[in-house]
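Here is the structure we will look at.
Every protein chain but one is kept in place in this view of the complex.
== chain A ==
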Amino acid sequence: MTAEPRTLDREAAANGGAPSTTPTPEGPRRRRTVGVRPLGVGVVTLWLSIIVLLPLAALTVASLGDGIGGFWEAITAPGALASLRITVTVSAIVAAVNAVMGTLIAWVLVRDSFPGQGVVNALIDLPFALPTIVASIVLLSLYGPGSPIGVQLNATTWGLVVALAFVTLPFVVRSVQPVLIEADREVEEAAASLGASNWTTFRRIVLPTLGPAILSGTGLAFARAIGEYGSVVLIGGNIPRETQVASQYIQQQIETDRPVNAAAVSVALLLIAFATLLVLRVLSSRSQRREERAP
């Protein structure tokens, strides 16, 4: 029992003396709850519009400041295209690394047991709790200039990969873990006792069960990686056409006072993120429907 039901009991007791037999002067009261009147809906709409929608609308309009042609020119400028290509490629690599390593880590956390497992489990959430700029500095302290182990990833593509892998680590682990806990182990044991090898059991039984979770974790990691800025800003090096990611290119365009270019690449980045999330939603609703149809 928590304090909550007790509070409610006390409430009821306190009000117990005033049952419906004592009508209020205005007559029987309408049953009112803490609901939403039109005013509330209006306030919410206004708030969300000012904070979220209007800025994004202004951004979209600004990206078209020089017309559709100007927009196209801005996102196909060599520097812009290169930064988008680097962003998508590195994010795809990082997403793939996450798909494999995230599943493996989830497996070890659920099916294995060893001393200190709780600490390892808690460690997984750290990248979400850590500010992105701190992630950058933390990685630089080991893999940057004056590295104590002599590994220098500063201003290399590897630096980007490590930084993005750091900040996206929790996505796959945390989406696969609960599915693995719920998974029916008897089916796996049945497959094994029927002579299936470990690899076959994994491929035919475990992977299909975990598939949707791995996919959604990987997709979220990818969407996060393409927009990432703080974690790559120090370790990435910001070398145009080599390690400059799209967010750094956008920032550079603002600094050099080319707002249309900045807005256009921003919109391109947004569209990639939305497309990723849309594909994920379609896939997850499809797999849900398949599950419902299954006996």
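In this text, a contact is a pair of C-beta atoms (placed from the backbone, for glycine too) under 8 Å apart; a residue touches a chain by one contact, two chains touch by 3 or more; residues count from 1.
The criterion applied here is as follows: contacts and distances are computed from a predicted model.
J.: For the chain omitted from this view, which of "Spore gernimation protein", "HTH luxR-type domain-containing protein", "Sulfate ABC transporter permease subunit CysW" or "Formate dehydrogenase alpha subunit" is its UniProt protein name?
T.: So, among "Spore gernimation protein", "HTH luxR-type domain-containing protein", "Sulfate ABC transporter permease subunit CysW" or "Formate dehydrogenase alpha subunit", the name matching the hidden chain's UniProt entry is "Sulfate ABC transporter permease subunit CysW".
J.: Touching the hidden chain in the complete assembly: which of A:96, A:120 or A:181 does that?
T.: Per the contact definition at the top, the residue touching the missing chain is A:120.
J.: Looking at A:76, A:89 or A:198, which makes contact with the chain not pictured?
T.: Hidden-chain contact among the options goes to A:198.
J.: Hey, which of A:133, A:181, A:239 or A:279 is the one touching the hidden chain?
T.: Missing-chain contact among the listed residues: A:133.
J.: To test your reading of the contact rule: which positions on chain A touch the chain that is missing from view?
T.: 2, 4, 7-8, 11-12, 15, 18-20, 24, 29, 31-36, 38, 40-41, 43-45, 47-48, 51-56, 58-59, 61-62, 101, 104-105, 107-109, 111-112, 114, 120, 122-127, 129-134, 137-143, 145, 148, 162, 165-166, 169, 188-189, 192, 198, 201-202, 206, 223, 226-230, 233-234, 246-248, 250-251, 254, 259, 262-263, 266, 269-270, 273-274, 277
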